[in-house]
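First the structure, in the form of structure tokens, and then the observations on it.
Every protein chain except one is present and positioned as in the full complex.
And then subunit A:
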């Protein structure tokens, strides 16, 4: 470096000492920056909480989905056609065990809801099969019926083997058959429970022509009404069971299913509450 370079550098350094921020302005800037840092810290804390809550919600949702899948798998495993009577016995035991395990869970869920207003998740399982007889045109016929438990509402009913297929669609059990001949209307029964509903109110809102008639209390365990109409025959049975309505819709081809009447009668007589 030459002397001229040093002189130039000194002049440059002089420029440094000449400038600084006004003190009042500086104080204002310091306050703004401090406030911003504080605000940022609160935002970051809130964001971390949100991430934590989202993760917890995702884990909870995953748990619910897994539980639902496990429950559905239980019903599939309990399919009556693929089991032996000995296995049925085992399954019956397992079912009891499952009920015992699930009971506390249901109780804890109910604790957060207002009594009388809770809506149950629709939960159905096959409880077993048994031999039975029905009278068709004066002749006794042997048949097999399957017992279904609507666990969520403590209601059981039996369905004839003619309607051997079933599927659960949200809050309905749809019983049907895959033995369809020609272009007949296949028989189908849909069973569902409507929570916290008055029978008269419920029936008045149904989209059926005609007036429902009260069911005979000697042949039915619960107060209810029925309506049958049309060709092919279709209609419903509706029962008041405690605070809920058990609603059973049916349709069938009278030509191909002349034994449907006795089978529906057997279904109605089988309805009962599970202890």
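What we mean here is this: a residue touches a chain if its C-beta (ideal position, glycine included) is under 8 Å from a C-beta of that chain, and two chains touch if they have at least 3 such contacts; residues count from 1.
To be clear about the criterion, contacts and distances are computed from a predicted model.
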Undepicted complex member, UniProt protein name, chosen from "2-oxoacid:ferredoxin oxidoreductase subunit beta", "Sulfite reductase", "RNA polymerase sigma factor" or "NitT/TauT family transport system permease protein": "RNA polymerase sigma factor"
Positions on subunit A where the hidden chain makes contact: 4-5, 7-9, 11-16, 18-22, 25-26, 29-30, 32-34, 36-38, 40-41
